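If you scroll down you'll find the structure; I have some questions about it.
Every protein chain but one is kept in place in this view of the complex.
By letter and in written order, the chains are A and B; residue numbering begins at 1 in each of them.
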Amino acid sequence: MISLLQSEWYKVRKSNIIYILFAAPLVGLLIGIVGGSSVFPVEVNQWAGALLMMNLTYALLFLPLVTGVLAATVCRYEHQAGGWKQLLALPVTRGKVFMSKYLLLIMLVLVVQVLYLGSIFVVGIVHGFTDSFPMEIVWKSILGGWVATFPLVALQLWMSILFKSFAASFSVNVIFTLPTILAINSEKFGPYYPWAQPVFMMNVGGDTSEFFFIPWEQLITVVGGSFLLFFIGGFLYFQRKSV
Amino acid sequence: MIGKLIRTDFMKIRRKGIWFLTVLGPFGVVALQMVNYGLRKDWFIQQDIYSWFYYIRNVIAFTPFALILGIVILTSFMASIENETNAWKQVIALPVTKWGVYLSKYTTLAILLVVSTCLLTLFSLGFGMFLGLDGGIPYLDLIKYCFYTFFASLPVLGLQLWVALVSKNQGIPITLGIFGVILSYMAYFLPDWLIWKWPSLDNQWDEPIINVCLGLAVGLAIYLVGMIDFMRRDVK
Partner (left out) sequence: MEYIVETNKLTKRFGKEYAVEAVDLRIPKGEIYGFLGPNGAGKTTTIRMLLGLMEPTLGNIKVFGKDLKRERIGILKKVGSLVENPSYYPHLTAYENLETIRKIYGVPKKRIADVLEIVRLSEVTNKKVKGFSLGMKQRLGIASSLLNKPELLILDEPTNGLDPSGIIEIRNLIKRLSKEEGMTILISSHLLSEIDQIADHVGVISKGKMIFQDTIDVMRRQSQKKISLKVNDYERANRILISNGMKADFSIDSITLPEHHDEDIANIVRVLVENNISVYRIEEEKRSLESTFLQMTAEERGL
């Protein structure tokens, strides 16, 4: 399992994944610096104000979309000239292959989150923030955003195994991501929509009494439930996929 | 020759779900308004903005990034037809010019996007009529704004097609596309010279036609640069 994970990482390292990972802090800088930070009254912590703005765009569009690109990249080698055949002809079970690809993706998303955190600091320096850094809520939102992508990553891995072309799995991603723009404005629908969860879990203006800005029940039912659905779906599909 | 190439390009996109996406895009934009007006109809009436004028604004607010996402997806699909199958060597070994091949891809995409734009106009008109909005139906404005957005996004089309055709790894054009989408989402904050701002039809002079002209001129320039770069590359 570990060796499988290492081999996955090795393959991926040789593709242009680094550029994709570094898109995250770039986007962070872009929205943090271009987006302006003076929209909030002075009594709000400067960091929190900037984060509120940055996290919205980041979690709404970038994070869900980039998971799809990462997932497709992780399956890219296998889709080229009989790669699935070659991989599955090795002494490995399909379940382990699926697991190791999933774990690798989760780790890559964590890297994306941490790089984004770095960009938050830089934004603060650029704007010359003097308020104290709200470490706790920042960590909460970084980790929360990460956890919220678990189901999204599972679905995107499924789609990336299913479709050979990046464009196809990306379209599925887009079709689910765009409605989030409306979902987050809807009290009724929003909390149940898996693609809206990164926005809620990174919303530093949310309910700070909760561990992750959203109620535990919502985390377990919506994030957990959709994770199980997508993960098992993808897992079973991969078991049956003829290569 | 271009006619023949375009016809073969349309053959090659069969069964790839490309037509489906071409219809889904404009439908999605209008569907967002269906949800919007379905949930907030009373609020619109209360605010006295239940009119065609505001309706068209609402539609046009979402169109830029639907269009940019559409461009990203379609260009990548178009490139993957030959990239994934290593078919460039077969295509270029036919008695066709490389610029012809490039122009044909571009034209095919432009035709698909024009179809999308026409559908967007029709769907918006249909739903607007269904809503029974206040005031007369501004047919001309509707058509104008839908197509203005399309023309203003031509530079993005040129850029995405170029990057998609020369990238072996389609993750690159798609990541670039994600940047584009985010930029167009923040169009309000962007300086006027960024191509991703143009589809929003917003500029400091409040003259959408400027974006259209820029779109056409810069679109042509980016198209030429991409084509020349494509022509001078060896086919693997």
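Operating definition for what follows: a contact is a pair of C-beta atoms (placed from the backbone, for glycine too) under 8 Å apart; a residue touches a chain by one contact, two chains touch by 3 or more.
Small disclaimer: the values here were computed from a predicted structure and weren't measured.
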Among B:Ile92, B:Val115 or B:Leu194, residue touching the chain not depicted: B:Ile92
Hidden partner interface residues of chain B, rising order: 1, 4-5, 7-8, 11-12, 14-16, 81, 85-97, 232, 234-235
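Criterion: only the chains that are shown with their structure count from here on.
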Whole-Å gap separating chain A and chain B, where each centre is the average of the chain's CA atoms: 26
In the complex with chain B, residue positions of chain A that touch it: 15-17, 19-20, 23, 26-27, 30-31, 34-36, 57, 61-62, 65-66, 69, 72-73, 76, 79, 164-168, 170-171, 174-175, 178-179, 181-182, 186
Chain B - residues contacting chain A, complex: 16-17, 21, 24, 28, 32, 35-36, 39, 62, 66, 69, 72-74, 76-77, 80, 84, 169-172, 174-175, 178-179, 181-183, 185-186, 189-190
